[in-house]
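As you look at this complex, bear in mind that one protein chain is not there, while each of the others sits in place.
Here is chain A:
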Amino acid sequence: MFETINIAKGVNVHVNETTQFKTINFSIKFKDKLTKEKASARSILANVLQHSNEVYPSHTALRMVLDDLYGTSLYIDSSKRGNEHVVTLNVETVNDQYLSEKGVLEKVLNLMYIVLFKPNFENGLFKESIFTREKHSIVQRIESVFDEKTRYAQQRMMELALPNHPASITSNGTIEIVESITNEQLVAEYNEMITQNEIEIYAVGDVKPEMIASYIREFFHFKDREKAIAVPPMELVKPEQSRVLEFEDMKQGKLHMAFFTPITFRDEKFPIMQLMNGVFGGYAHSKLFVNIREKESMAYYVSSSFASQFGLMFVLAGIDSKLEEKAVTLVLEQLEEVKKGNISDVELDQTKALLINQLKEALDSARGQIDIYDQYMELTDRFEPEYMINKWKNVTKEDIALVAKELSLEMTYFLSGKEDETNA
């Protein structure tokens, strides 16, 4: 799929030369360790760099040049995976064979260079008004989570269950730290990102790997950097409380449950755990969906998900606030069924078929290819769908029952809309 070219120590270019898409996609990923401080600073940094630069000194000027390049999309996001914080420059541009104008690709590569290497500095610091505005933008982004109650409930549960653990650190950091960061600190963070972070550069589209690699080698001047020593996942610590009830003025109750599992992405039982999650609550044929939604008519959404980086499994359901206890009982009953190995051949085959379908489908988008390749790089340097498909194929019901038995329910969090019905 991807051809990898090393251009400096700790800096790789991966290119998938394909005519599948009408566009060319780029991602440049800067990887650092995940802490609240790093996440806070790097989120501001991502926004400041995407706002403007030395050559296009206002937001409007930068956006106008992007419009002129046939609406080339360019954004920098701040995300996390496991113990890593990742700042990604994402660019998508139209393959100019579909246009009357040529030479768009070189202009876009040059613009990427400008965005990363020619920041909008004033006396060695980021331009103060932009720095202040973008700090405020990140604060607003963090605050806005409250408005989406499912996301808010999940975040509350994680903060309560695993405080200071990478699993609960959000990719944007915290309001307090964002507000406290100085312009000098941000410049230092920028320099560290450019010179010391591990960098993975992806390109997908009708482009030659050697052309992309030599362009980046020639113009981007990424220097050698030490490869970070892989930090083992931080251990999960048992939460102090096992059940938390909170209230907001809303109509539906949000049930969130967190389970620990010793199995993570790096574990050889990872594929089994993926299947376990699928059979239990991953799909419309799963036990949770069939029993809690279809049989009991209690919920519109009810599902489980496996956070493989941390060894966590979550169950989420939107239910009537009076029915928390009943819902928890039903969820645990279904988990019991999986533990006993009461899984039909059909359930197992359906889950395998959908996992395979999902993986293959994801590879039909350029972003999907980049994300999956970047994730599996840790396990195999030549990722193909068969790598996972072959592992899923051999999994049996007994295997699934065994991994289900290793799950432990550690927290039940309920965000309820109706305060008068309990005395909490």
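The rule is simple: a residue touches a chain if its C-beta (ideal position, glycine included) is under 8 Å from a C-beta of that chain, and two chains touch if they have at least 3 such contacts; residues count from 1.
What we mean here is this: contacts and distances are computed from a predicted model.
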Chain not present in the shown complex, as UniProt names it (candidates "Crp/Fnr family transcriptional regulator", "Galactose/methyl galactoside import ATP-binding protein MglA", "ABC transporter permease" or "Putative zinc protease L233"):
"Putative zinc protease L233"
Using the document's definition of touch, tell me which of A:Val48, A:Ile199 or A:Ala299 contacts the absent chain.
A:Ala299
Residue of A:Ile319, A:Met388 or A:Ala401 touching the missing chain in the full complex:
A:Ile319
Which of these, A:Thr4, A:Ser137, A:Gln196 or A:Gln375, touches the one chain of the complex that we don't see?
A:Ser137
Missing-chain contact, candidates A:Thr60, A:Asn110, A:Ser242 or A:Thr329, resolves to A:Thr60
By the document's definition of touch, the residue of A:Val231, A:Met250 or A:Leu379 touching the omitted chain is A:Met250
Mind listing the chain A residues that contact the chain we can't see here?
18-23, 58-60, 63-64, 66-73, 92-94, 98-99, 129, 133, 136-137, 140-141, 143-144, 146-149, 248-252, 283-285, 290, 293-294, 296-301, 318-320, 346, 349-351, 353-354, 356-358, 360-361, 363-366, 417
